[in-house]
Every structure is written in structure tokens, then in C-alpha cells.
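The other protein chains are all here in position, but one chain of the complex has been omitted.
Labels for the chains are A, B and C, by order of writing; each one numbers its residues from 1.
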Amino acid sequence: MSHIQDLLKQHGVPEREVYLDWINGSVVDKEVFDAMIPYYLEKDYGNPAITHRIGWSTLDFYERTKRQISQPLNVDPQSIAITHSFTESNNLAIKGLTKMYKGRKKIIVSEVEHLSVIHAAKSLFDQGYKVDILPVSNDGTINLDILQEKIDDDTLLVSLQSINHEIGTIQPMKEALEIVKDKDEKIIFHTDATSAFGRIDLDFSKTEVDLATFSSNRILGPKGIAGLYIKDGIKLKSIYEGQLSVEILAPDVENSPLLAGFAKAVELHFKNFDEIKNHTTKLRDKLLYGLHTSIERTEINGPAGERRAPDNVNVSFLGCEGEALTVESSMNGIYASSGSACTSRVLMPSHILTAIGRKPEEAHGSMLMTINRLNTEEQINYVLETMPKVIERIRSITGGIEL
Amino acid sequence: MSHIQDLLKQHGVPEREVYLDWINGSVVDKEVFDAMIPYYLEKDYGNPAITHRIGWSTLDFYERTKRQISQPLNVDPQSIAITHSFTESNNLAIKGLTKMYKGRKKIIVSEVEHLSVIHAAKSLFDQGYKVDILPVSNDGTINLDILQEKIDDDTLLVSLQSINHEIGTIQPMKEALEIVKDKDEKIIFHTDATSAFGRIDLDFSKTEVDLATFSSNRILGPKGIAGLYIKDGIKLKSIYEGQLSVEILAPDVENSPLLAGFAKAVELHFKNFDEIKNHTTKLRDKLLYGLHTSIERTEINGPAGERRAPDNVNVSFLGCEGEALTVESSMNGIYASSGSACTSRVLMPSHILTAIGRKPEEAHGSMLMTINRLNTEEQINYVLETMPKVIERIRSITGGIEL
Amino acid sequence: MSSRIPLPYAPRVLELFQNPQNLGRMEDATVIASAGSPACGDMIAFYLKVEDKSEIITKSSFESYGCASNIAAASQLTIMIEKKTLEEAWNFTWADVSEALGGLPSVKTHCGSLAVGALRRAIRTYYEEITKATPAWLPEELTKDEKHALEEEALAEKLKKKYKL
Partner (left out) sequence: MSSRIPLPYAPRVLELFQNPQNLGRMEDATVIASAGSPACGDMIAFYLKVEDKSEIITKSSFESYGCASNIAAASQLTIMIEKKTLEEAWNFTWADVSEALGGLPSVKTHCGSLAVGALRRAIRTYYEEITKATPAWLPEELTKDEKHALEEEALAEKLKKKYKL
């Protein structure tokens, strides 16, 4: 495996580089990083449940940062559980709930949920749970009529994401919530808001949302820390066991530098919420429509306009295989990912692209590019100039193979 | 709750401060921090399973750091699973195993294991597992005769820590391992080596240890990252669900800056292993025996000499309640913790101190101080000068109350 | 699952812990009572000097084996009952003590409660052993705070048995 360095040498460092794979990994903002430094080196590194100066000072810091983190959701800081990742938050929401609420046995999720939601729900099969999967329209929108039909007396939980992470569909959360709660207030409503946090308004104070997952590293905060909003009165049980301290639902999560980074990222992002949204929306449309018009046989995955996440670009280039696409793009300094089967362990195309009715060969040719506030218009111009050549070359390799 | 800042003002910042609560929270080493910087800001922040330059570069980095992390254990880097915390590692070892090995239903742990081990084992009761708890001697040593007796055909797993985290007992791991494997090779042996990593030799290459937990933040590495050694051939299942990438047992753990810090901490600590061991052992003995001889009615918890962890000091001051002790110490600039019931949510004294036969009032008066390579002899002198006054004052409040 | 709990004390708790008022054994006490148990990590001894006819508490003091909030609660109570009649003193509840301390973390309410339990025991003892007559305002049944002390003592016995002491 030590030939990766040779691979990198063979690849070379392109003269111009544009990173558009923010969903798969991200730097932190420089200001966020600066905010973390003291907590790594000198300050509030204690356990907030210990009765000495360092412990109390850490507790004070902990409460202040939780207050900051809860602000964009407009909820009580005490209703936020800190976890290590959005994956853990989703697992805690689903499995932690089923440990506390016995009786009802049905969980409803959509076809396009993140795997952490779908698999967490399905992991409960052997405890007698039933998982109903809602279909979506061909732009990825959850089918509300079928939601209405599926809810019954046995329904414990409905888990529907706020924004789809792959094709950017902004889901009709308000309507879904109304349908659920109108039918039966007791049904718990969870939303995976990981890809929505910082993209759309998420004021939960006036809603009946019971549980919501959100994360730090989608807003240029550090990875390794995330949150779960838990409405007052909802009971969960920790999904793994250990010594609890300030957080009573997840052991071993008190991590001052990561919290400091999360809080700073929240502060910076929401201070500039409108500006970031306008900036990314502009670049998104430029890139999305630019690719669509300048490269033939290109299809847009997901909705257009207002109903699309401000940072999401996802297109299928017919006649191209996605892994080859990412490699050729990479050699041109453009970093993105694909829903191709060739990038997955099970060799199946993205479950989201097939859910919206894409043929496998369309799914294989998909490219996901997310726009971050660090991206510039100049970068997008470069991508628009370069991608036609990338696609042309890949299509030349496909040659006359009929798809 | 916003009065914590007033509390801190009331407390004041002591002129001299000595931090001895490393087990509950820790800074990172300055060099470790420096090693993390590029991965937060500019380098290898991608997902190591994506086929573009940043992904491949991250993969290369990932493999190199895992190699470094596995070195002190002298095992194949591929046998290390990265997790978010030692708590998660312990849960993965125990629950992840029971998901893969059906049939045998008995788990043996000791009375003095960390709560993440004891509670993870007990959480399996409702799946029909039986948990046998081994007693310990009055210095905390596992009773090997009883281990021998308890092992039977139904035993799936024996989980015994390498060093006790509270009273520093170095456990007879080699002997325990022999007893288990001599009786039945198929029994899985897990050791929670969190408090042993960097304290004693842990070369697993020539042993039959199947699973071992270890962590970054006990050697001045960052919190939020830990490891589980999994011997080739042992099968585990992830304890929560999500998208897996390089790590196939824990979703969402690929975190370059934390890995960089972990690897650097390993490098620095093990380069100076003997020096650190000698330094802390010297300070440990100075503090342990110093407190014991200069303050009357003081008892040592745990073994003395070679069989005690080089960094562990734990004593009970009779006639003192532990929370009051930590507060009074804190006002004198000495930061440590206690096994007192008053610091726990369930108002029970430390399960470890009662396991070694301490009366509750002895457990309540315990103080745990751990010595780190950053501590100096001068600091220990200060602690030795100051603690008699601390104890005297607390005892004066107790006054004539008979214990 | 066992766990640690954060204890965000109000500054008044630390102030009284640092500088406890009315600390110490009182040699000429009219009555003495104690509550709690060292096995539970919490015990208070309460001393009262009571003026004969007026039943005014002219002096009170305490000793405490316990956490910072236990010490502060006992000290705070001695301050509150100064120059009060026994009847007035009786009527202080743990909620009053907690409030005077700036609010105790909820897991620590038993500390305030224990101090009140000890005081009430002292008051009962006064009527049982000194005046040998019970005033009308003194309830026959044990109050909540007194019961709390009993519970804690019972728990201590259980703990002792559990650990075979």
C-alpha cells in the first residue's frame, strides 16, 4: 500500500485547484481554528463535573458554548445533546428512542435518508420493529400522500431529513410535520438536519419537531463533534455505556477545543447567514446551469431554484462513469465525488439516485459538487471552462459503447 | 447557572497551581498541537475513500499515522480500529463481539473495571447474557483462582483491564491470559489498556490478547480519538450504523487533525518512555509516601512499588469528605479528584474503593492524583507542603463528629 | 449508568465554605443533635444555646462531615436562626436555606435538607429533654426534612451491610 505516494507523484499537483467535495471532508475556518487553540493548550481542558477551579471553569465554558450552539435553532441549550458525529446523533435519536418507548413498533423513514438513519432503523428488525420506507418524487421530494397513508396506531417515529445531502432537495418539513402531528401528536418526529444546518432557517422553538440532528463540520467547524436537539419531555437512552458527566446521553463527549470550534463556527456562519446563502446560491446556479448548458447529455439531479439547497450541485454526465470522472477531474485540479457504484464497497450505485428514478448508468455518471463560502466565482469559472474537456476525454474512452 | 463566573471570582486564581487531575482532562503537548495544525487548515482534510488527489493524499496520511499508532503495540496497523473514545472502544469490543459470536453467553469482568466495561457487559442481560464479576484483593488485584473457577464452556469473553484507572493496580495480565487460554483457546480475551498505554510495556505481537482498548488523551494527545486492537481473525460488528469509509467498524471516525495528534503523541511519549516512567515514578513515590508519612490517619489505596502504575497516587484522608477536600485543595491551587459519593449522580462512593474493602467513609475521603510528565518535583514539593494544612482545615470542620 | 454530576455552586456556598460562620462544638450548648451518617458522606452536628423563658436561640453552631454545600447549608442555617425563637427557627425549610445560598444544584438539596433535619431534631430534643412539654405548634409527626435524615441513616446501615462492615 505504500505506493500511494507514487500514485500521488504520478498524479502531480495541478496548477489550479478547486475543492468542491466539502460534504466528504473539510478544513476548518482560520478564525474557528484560532478559537480552538487556547482549549488545546491552556484553558478549560478539565472535566466540567469536577469540583475544582479547572473543572468549574470548564463547566462555565461548556454552558456558554452550548448556549451559542443552540442559538441558531432558537432552543434551550439544555435541550441539546452533544455527540461525536451526526451519525451518532442519528443513531441516538432512533435507537435511543426505541429503548425508552415500548409498545409502538413502526418507524417511517424516506428512501433518500442518509445511511445512518436507514441502517439504524433497519438494525431494529430483530427487535420486532417494522420500517416503512417512503418513496420520493423524481426530484427527491418525499411523497406526503403516502406518508399520510402509512401513519397508524403502531407508528412510534417518523424520521425525515430536512435537506437531502446528495441532490439538495429541501424537503417539505412543515407539511410533513403537520401531517404527522395532526394524525397523532404522540408520534415522535425526527429530522436529520445535518445538510440543512446553516442552509435554511431551522428555528425549532415554534415547531413540534421532537428530535433534530446537526453537526459542526458542515459549517467549517471541526469534525468529531455534533448535536442532537431533544425537545423537552422526550426521553432517550444512551446508545453506548460509560461514565457520564455533563452530557447524560453520550459518554465521553466533553471536548473543549472541539466545542470551542463548533461554537465559533456557529457564530461566524450565522452572523453571515444571508451573505453566505446568496453567495453560494449564485455560484451554485452558475455551476449547475453552466454545466447543463455547455455540456450535452447532462442531466440535473434534484430540484432547481428555491427548492434546492443553496450549496448543492449534482449532475449526471451520460456516457461517463463516475469514478473515472472524479479521477480525470482531479487531474485537472477539480475535487468532487460521485454516486457511482465503483466507489462503493458493495458495487451498487447511490441509493438516492436510484430512488429518484435514475437508471443505473445515469447514477454511475453522477457528480456531486458542493459550494462553500470559501469558493470563489473565479474558481467556478475555472470549473466551467475545464469540465467540458474532462467530459470529452471520458466520453472518448467510452467511445462507441452503447449505453 | 450563570453564577459560575461569580463562583470563579469568589474562588480566585491561586498564586501557585498544580494540576494533578490528568485522568479527567488534559491539555495536549505543544508539539502534538503543532503537528495537528496543518490538518485543520490545509492538508489531508479529505475523505480517504474518495478517488481524487485530496482523498488519496488523506489515505496516504491515514495509513502512515496508523502505522505510527500501532508501533508501541507492535502489531499490524490493519489490526487497529480507530474510534472516538476509549469508551466507544470498550463498547465495540464487548457488544460488537456479541453481535458476531452466537452461542456462548457468559462474560467475565472484574469488579474494578471501568464503568464502560461493566455497564456494556450488563447491558446485554436482556439478550440472555450472564455477567460474572471477579472480586479483587485489597490492593485491587484480580483474583486469579476465582477466574480459573469461573471459566466454563459457556464463556465467550473475559475482559480485564491492564492497569486500574483509580488505584493504579497493575494487573497480572500474563497470568490471567494463560489461565484463560490454557483452559479454552476459543475464549476471547479483551483488556482495557487505557490507563496502561504508555505506562507499561504492551507488546501484543507475542501474546494471545484478542482485543485491547487504548486512547490518545492519556499521553497528551487530543481527546476524541482512540483505538481498539483487534487480533487478526476476530470478528466484530459496528455498534452503530452509518456510512463506513476506511474504518469498517466505526462510522465517521476519519479525523485527520485528531489522528495527526494521536500519532505525534505516540511518537513523543514512546521515544521517551523510560525517562517518563522514571520521572513519574519518582514523583509518585515522593507524593504517595510523603502524604502518608506527613499526614496522620492517611491510608494508601492500591499497591505500592513495582505493582503500582507509575503515575497513580490515591490516598484516603480519614475524617475528611472528598468533595470538600477537592474544593479546599483547589483554593490552594491543587487540582485533583475524589471517589466521594458527593461527586456522583447516584450518591454512591467509587465502586473501586468499595471493591477493595474500603469502608464508605474511607472511600468518601479519597483523593486521586495522577502524575504527568509535565509535573515537576517543585510542584510535588508544593503539594506536600500544602496538603497538611488542607487536611487540617477539613478535619477542623468535621470537628468531633465521630466516624 | 453511573455518572458524575456538575456542581455549579453559587458563590455564597464557596464563601461560607471558605469562612464558615458559627463553626465548631459549643461547650455550653443547651441541646445538641446530629443527622446523617459518615457512611453516606454527609453528617451534621447542631448545637443550640436557648434562652430559658423566651425560647430565643442566642447562639448556635455546627460541625460538618460533608461536602461544600453541606457545610455552607449548616452555616447558613445557624445565621438564619440567630435571635429567633424556637418556633420561628422550626419554620425554616430547606428551600429557605437553598434560596439563601443562591440555589443549590438539585442533587444537593439533601444537604440543605440535612441541616434542617438536624436543627429540628435539636428543637424536639429541647422539648423532650429540657422542658418536657410539647408546644402546640410542634407537629407530632416527623416532617419531611427529619424523615430525610432518617432515610439517609437507614441507607448508611444498608451500605454497611452491603459491604459487610
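What we mean here is this: a residue touches a chain if its C-beta (ideal position, glycine included) is under 8 Å from a C-beta of that chain, and two chains touch if they have at least 3 such contacts.
Everything quoted here is computed from the prediction, not taken from an experiment.
Novice: When the whole complex is taken into account, which chains on show are touched by the absent chain?
Specialist: A, B
Novice: Which listed residue (A:67, A:150 or A:351) would be found touching the missing chain in the intact complex?
Specialist: Only one listed residue reaches the unshown chain, and that is A:351.
Novice: So which of A:248, A:300 or A:331 would be touching the chain we can't see?
Specialist: The one listed residue touching the chain not shown is A:331.
Novice: Could you please point out the chain B residues that touch the chain left off the display?
Specialist: 47-51, 56, 59-60, 63, 238, 241-246, 248, 251
Novice: Since one chain has been left out of the picture, which residues of chain A touch it in the full complex?
Specialist: Given the touch definition above, chain A has residues 1, 3-4, 6-7, 9-11, 115, 119, 319, 321-324, 327-328, 331, 340-349, 351, 354, 357, 359-361, 364, 396-401, 403 touching the missing chain.
What we mean here is this: only the chains that are shown with their structure count from here on.
Novice: If you average all the Cα positions, which chain's own average lands nearest?
Specialist: Answer for the innermost chain: B.
Novice: Distance between chain A and chain C based on Cα centroids, please, to the nearest Å.
Specialist: 54
Novice: Indicate the whole-number Å distance between the mean C-alpha point of chain B and the mean C-alpha point of chain C.
Specialist: Going by mean C-alpha positions, chain B sits 38 Å from chain C.
Novice: On chain B, where are the residues touching two or more other chains?
Specialist: Expected reply: 1, 4, 7, 11, 115, 119, 323, 327, 343, 345.
Novice: Touching two or more other chains, which residues of chain C qualify?
Specialist: 1-5, 7-8, 68
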